[in-house]
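A single protein chain has been omitted from the complex, and every remaining protein chain is retained in its original position.
Coming up: chain A.
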Amino acid sequence: MAGTAVSGRLAWQVARLAAIRQETATARTLVFDIPGWPGHLAGQHVDVRLTAADGYTAQRSYSLAAPAEGGRVELTVQRVPGGEVSEHLTGPYAIGDPVEIRGPIGGWFVWRPADRAPVLLVAGGAGIVPLMAMVRARRAAGSRALFRLVYSLRTPDELYYADELRKPYAGLDITYVYTREMPEGRAGIPRRLDVATLNSAAWPADFEATSYICGPTGFVETAADILLSLGRDPRSIRTERFGPSRD
């Protein structure tokens, strides 16, 4: 279970906003220039630090949304109402503005292009971000590892990376689960991720796939419990949870 060892101190590096892509009404992808970025694995995250003029700082962790392209690094930030950092990054933060970033961090919730095993990605809402980095890393590497993505979202308006995901791509199957509102013209009624959906979307147990689940705590708990009940080895299921739990 050993991960990527990080040697030496993880230094803060100055990153400047190079481009913005609006994903939804409340989420945007920030493309940064970070000269000398060491590269990272799909699924890793970074710490972002904002500093006010009087020296006050606030920092948060964000998943990397794509493989690095030289010194270009992408994060997708969802606005959290009242979120001190996310409201700035999805609001006043403008092209050319600096922040400090350090990373990459995390060596467990990662996919490496050398991995050949089939992959199941299960995303709840903004949990798509590190999983999209895996989809993109697979493409960039020309990997033929079989990928399936189950993407649960409340409404069609909340779909991240819509243009990219709509393009068919060999070896990547996508199942969308809409929990509040269906897209126009699509049959069925909104519902939550359930056993039947995951059973047909997940790889058969004997494929020895690796499953990556990312989303709000309750969603991750549900998805992981379903995979366990379907006989998957707990060691093949990797999780990343965010947001509050019920208690």
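Some points to look at:
In this section, a contact is a pair of C-beta atoms (placed from the backbone, for glycine too) under 8 Å apart; a residue touches a chain by one contact, two chains touch by 3 or more; residues count from 1.
To be clear about the criterion, contacts and distances are computed from a predicted model.
When the listed names "DMSO/TMAO reductase YedYZ molybdopterin-dependent catalytic subunit", "Flagellar basal body rod protein FlgB", "Acyl-CoA dehydrogenase" or "Glycine cleavage system H protein" are checked against UniProt, the chain not shown comes out as "DMSO/TMAO reductase YedYZ molybdopterin-dependent catalytic subunit".
Although one chain is not drawn, the whole complex shows that of A:R49, A:R79, A:R154 or A:R191 it is A:R49 that touches it. Within the whole complex, the absent chain has one touching residue among A:L10, A:A162 or A:A196, and that is A:L10. The missing chain lies against chain A, touching residues 1-10, 12, 14, 47, 49-53, 55-61, 84, 88, 92-94, 97-100, 105-109, 217, 221, 224-225, 227-228, 234-235, 237-239, 241-245, 247.
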